[in-house]
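Here's a structure for you.
Note that one protein chain is taken out, while the other chains of the complex remain in position.
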Amino acid sequence: MSARIPVAILGATGSVGQRFVQLLAQHPWFEVVALTGSGRSVGQSYAAAAHWVIAEEMPAWAREMTLVASDPAACPARIVFSALPSAIAQEVEPRFAQAGALVCSNAAAFREAADVPLLLPEVNPTHTAVVARQRQQRGWPGAIVTNPNCTSTGLTVALKALYDAFGLQAVFVTSLQAVSGAGYPGVASLDILDNVIPYIDGEEAKVEWEPRKLLGTVGPQGIAAADFRISAHTNRVAVSDGHLVCVSVKLGRPASVAEAAAALRDYAAPAVCAELPSCPRPVIRLRAEPDRPQPRLDRTTGRGMTTVVGRLRPDPLFDLKFVVFSHNTIRGAAGGSILNAELLVKQGLLAGEGR
Amino acid sequence: MSARIPVAILGATGSVGQRFVQLLAQHPWFEVVALTGSGRSVGQSYAAAAHWVIAEEMPAWAREMTLVASDPAACPARIVFSALPSAIAQEVEPRFAQAGALVCSNAAAFREAADVPLLLPEVNPTHTAVVARQRQQRGWPGAIVTNPNCTSTGLTVALKALYDAFGLQAVFVTSLQAVSGAGYPGVASLDILDNVIPYIDGEEAKVEWEPRKLLGTVGPQGIAAADFRISAHTNRVAVSDGHLVCVSVKLGRPASVAEAAAALRDYAAPAVCAELPSCPRPVIRLRAEPDRPQPRLDRTTGRGMTTVVGRLRPDPLFDLKFVVFSHNTIRGAAGGSILNAELLVKQGLLAGEGR
Amino acid sequence: MSARIPVAILGATGSVGQRFVQLLAQHPWFEVVALTGSGRSVGQSYAAAAHWVIAEEMPAWAREMTLVASDPAACPARIVFSALPSAIAQEVEPRFAQAGALVCSNAAAFREAADVPLLLPEVNPTHTAVVARQRQQRGWPGAIVTNPNCTSTGLTVALKALYDAFGLQAVFVTSLQAVSGAGYPGVASLDILDNVIPYIDGEEAKVEWEPRKLLGTVGPQGIAAADFRISAHTNRVAVSDGHLVCVSVKLGRPASVAEAAAALRDYAAPAVCAELPSCPRPVIRLRAEPDRPQPRLDRTTGRGMTTVVGRLRPDPLFDLKFVVFSHNTIRGAAGGSILNAELLVKQGLLAGEGR
Partner (left out) sequence: MSARIPVAILGATGSVGQRFVQLLAQHPWFEVVALTGSGRSVGQSYAAAAHWVIAEEMPAWAREMTLVASDPAACPARIVFSALPSAIAQEVEPRFAQAGALVCSNAAAFREAADVPLLLPEVNPTHTAVVARQRQQRGWPGAIVTNPNCTSTGLTVALKALYDAFGLQAVFVTSLQAVSGAGYPGVASLDILDNVIPYIDGEEAKVEWEPRKLLGTVGPQGIAAADFRISAHTNRVAVSDGHLVCVSVKLGRPASVAEAAAALRDYAAPAVCAELPSCPRPVIRLRAEPDRPQPRLDRTTGRGMTTVVGRLRPDPLFDLKFVVFSHNTIRGAAGGSILNAELLVKQGLLAGEGR
């Protein structure tokens, strides 16, 4: 690949937008040519408009870039990464697909559509097969692909390893989620210091459905959800980055802790994913310590792309209990969208490429 | 009751011991006549030996009290409240029972014995019936009664209301527990700042069993556990006081959210409990807001004795989901032991009283 | 006082407004007859419009009160407590003074005016003498009185005791301030978890000047600032309530630690203040422990109205070092305004009363 592919970041000033900027700072395939902002910030330099909240320094090239509107005319990019709020994504992302761009979206707006892939390349890279149908049905030269909610992400990676090996019937899930998942300013400090908020608007419905689409199958009508059920409790805790999820699973067929451990430990990314620059290495890290994973200690595993699993043990009601951890703004948001883009490039699905 | 009953606090310098001191500061029935400490601290004033960690000021009478050994000879008390570590409680508490004292213990040492009541007076006050058997079998003029683990406590109060109304088959539980539950110094700050620890040694086994004993029945062999099952995930979070528990229940017979809400809201303490000075008022507070209970806002409900329930809603796998909150060092520890003592006094079960 | 005085709270939905509601819930002299909100919330019930962030339960009478506009016509009150943002206070408060109300303001808008008292009744109750001048100059039947910034408050109470006893030449101050001082939503959780923000906009200028006005003298031109200088560093830390301030002072004449301790410990409120319902009791609590005051342990001292001083010791550069603690939303905001109102009532300075 001689020249890098021009990409844009929609909604670049928010916390997920910032993570896109940081992760794309030195990407081998992609070159950021446009950053978009909302009304007020258009025309300002990125350094002036963004209240930078992540620990890595803002890249020098981004500082001086002038924010443009979230409009295809202003963004000469073949791929756009969307960190837009869902209500805005609903209107803006189709315009980019219509204009020929591949939209890799972190927004929830199109996740439920049967012709829009909800994608984790280490889990379901074949779901991009519906892009052709999407293009045909909607008349878009470009396309929209989505990555799941940050809590669904790590959960689904772990479930995938078990689903392939033993099948799944039912899943109980309780999340303890970081504040960065709510964006910036997001959660008020008065609400979270010395506190837990046992509620995140709309989150439980997503966690109860997205893993089923991700483990579903591509059929003539698009993607059909897998046939198991999930119950989710979602909570916000005083953690900066990284979502921890307690899981109990009823498998399709019984499995010992040792068998399940092997299935998790040995889970490998599909070949098409394994070669991508941002592929998690390893996909799953299974820890043996009784008290891991923990956000402060495990959030940088595999540069934030690896799903960390621990505390695998029998469950008195179902088959197994365990804890899953995933970095919510890297694997669960910006890093996930970037990995999706890499997959579509690899699969030759950029607009104007044959397949 | 003309004169107050002399009581002692075993292990008075730790965090639960301190809570006993604070709650007994002006008790209408009880007068603290002895505070015990471990080897090093015996002979020191309480003010010198205790690193006070609770927000209410140390009572003046306690400051100058000299710590004595955890020995019946040193404690001229009819009731002793035990905040001892379990390993020590195992040896020390029987000596007090042997010497004629009623031991109201927060330790786990004797909770599993079929002839030792595991007691929440608003739930199972009739379980004190096994005290007679305990005295006969063990030859003790006194007795040991216990209160459950701090996480089991609020959970069981909420389950009781549903159990009475609809029966119970299965319960999924995930706790988010405060650091004060681990005593002092307890959890190191490096382990909990910007972090969650998804593990508390021995906790899950307690939470999976204690509610079943508490909802069990008194039979000829002592207390028989109720016939339902629990799966528990327990976590430590960056909260000072108050345990929050996410619960999914499969009932004995179906119930709507409205029916369950009524059962929780209307749950009343048994008559014998309702008259006790420390009886929670109300026993259960059902909140309607979507994001309550929260530790920072709900921990003082009913002076820390009320169980707060919220987010009652349907569960996709079982029948209902909800969130339970309880103050872990008040209702879940010291306040619970004091309420137990009040019950036994009311029931005439102090040593030397007929029944 | 047979009937209670009707009062209103301007800006009642914010965090300081909520504290006014809570503190006035059972006030012996005042009865809340109106709560005001901003455009959107007018016409809503207080329960619906206010995101309640303080641990004490919202009073029942407040829940159903309908929010009105911040306009004298809508608020039939003789005293109004203002929790308005300064820019709005600048316009709205004079209208209430013009309409005959006594405005007790927590806003910074009028603090610097020489004819507006900046008032701590335990420090400078005689400064209300300028109210007459204010009425005459501005043609207001009512008046505006202000309370200082939350960090200035506790600092000045401690300085007053030393100033009276020894005089003051110079003061170094570094604050560690709670997030509730920034209102709600105020500080974003991402900005304060595992962090310190060494900057609070406009705060240092207030802290460097307000204590000098508070310790100043009433002269023919209004209040003249006291003649000493202050240097302030202000910081935001991960604390919910209560500001802690490290202070080094150069006195007017040398004093030993013991002499300074006596001056602080013995400092008594002026007689006119001592009888007020909200007068701090004691005004100053001097603690001897090496590691106090601390926000979590000392914030409820004197129901949040007492200034707590500790760590009094020699300073290698100046004369003395110490630490001051004060509850920022009680003594430093709503409680302070209420105490000011009580003082003016006591002094007969409500509009329409002779003096």
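In this document, chain identifiers A, B and C correspond to the written order of the chains, with residue numbering beginning at 1 in each.
In the analysis below, a residue touches a chain if its C-beta (ideal position, glycine included) is under 8 Å from a C-beta of that chain, and two chains touch if they have at least 3 such contacts.
These numbers come from a predicted model, not from an experiment.
When the full complex is taken into account, the listed residue touching the unshown chain is C:240, out of C:240, C:278, C:306 or C:337.
The missing chain, though absent from the display, is touched by one residue of B:88, B:193, B:218 or B:261; that residue is B:193. Subunit B residues in contact with the hidden partner, per the touch definition given at the top, are 15, 53, 179-180, 184-194, 238-240. The set of subunit A residues touching the chain not shown comprises 52-57, 193-194, 240, 296-297, 299-300.
Against the chain not displayed here, subunit C makes contact via residues 170, 172, 174, 176, 193-199, 201, 208, 229-231, 233, 235, 237-240, 244, 246, 248, 290-297, 310-311, 315-318, 321, 323.
Keep in mind that, in the parts below, only the chains that are shown with their structure count from here on.
Over half of the residue numbers at the subunit A-subunit B interface are used by both copies of the sequence.
One rotation lays the C-alpha atoms of subunit B on subunit C, and its angle is 180 degrees to the nearest 5.
Ranking every chain by how far its Cα centroid lies from the centroid of subunit A, the top place goes to C.
With each centre defined as the average position of its C-alpha atoms, the distance from subunit A to subunit C rounds to 47 Å. Subunit C has its Cα centroid 41 Å from the Cα centroid of subunit B. Counting only residues that touch two or more partner chains, subunit B has 193-194, 240, 296-297.
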